[in-house]
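A single protein chain has been omitted; all remaining protein chains appear in their positions.
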């Protein structure tokens, strides 16, 4: 059994932004030498998410509009009594989820034709970390 | 350490449909010979989901009504500029998620009494693939 762990740091220019991760994940897999296993891709923050969907700009606009409708930025979250103003980012993170597992088969990310992995930043403009951990053989 | 991977193809009659997977997953587990591990059940498409809940028809009606309320079919998604009309299916997939991990203990799916695994098709009537991958011993 083999284990391989890497950490990435993102510092997005905008507060809310999507980062396409798939090419970097393929490089991590190559470095690991693992051919069969599971790759965990997990945000290490509670105001960010990781998800699998299509790399299509129109859809990404739809996703942002949808998220803002369901978990909107508002002034009056109770969480803001701590001095924060990112209550919406916590709820968006719960909705999108902070992690995915990507199957590794025959040395490749075993994704469907249109599946791509994204990091969703909901409260950026500062350093945020992501863990990529592969367990397998 | 052992690895076992199978792919399933679904071609639902209706555009939106639930498929109960648990019996098939038990068969995959039997074929794997794995007794302790994790089973990943993951849609290979971005317009489908996999989830764990109750196999009760009334609840399934509630789930569909609820999903349609939160991520409704609409004409005016930006994604439709590509010629697609399935923007809602992408959002439903994000909400439900495309994968679950089922624990394997003593050669059995280690699910609670009422837990069942479902494939949720949001844009069917065509071939769609699912991966089942077990890592364990």
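A few comments on the model shown:
Per-chain numbering from 1; labels A and B assigned in written order.
Going forward, a residue touches a chain if its C-beta (ideal position, glycine included) is under 8 Å from a C-beta of that chain, and two chains touch if they have at least 3 such contacts.
Computed from a predicted structure; not experimentally measured.
When the missing chain is restored to the complex, the residue among A:34, A:52, A:101 or A:117 that touches it is A:101.
For chain B, the residues in touch with the chain missing from this view are 1, 36-38, 51-54, 56-59, 61-63, 66, 70, 95-97, 100-101, 103, 105, 110-115, 135-137. Listed by residue number, the positions of chain A touching the unshown chain are 1, 3, 5, 38, 40, 42-46, 70-71, 77-82, 87, 90-91, 93-95, 97-99, 101, 129, 131, 133, 135.
Keep this in mind: only the chains that are shown with their structure count from here on.
Note on chain placement: the centre of chain A and the centre of chain B lie 20 Å apart, centres being C-alpha means.
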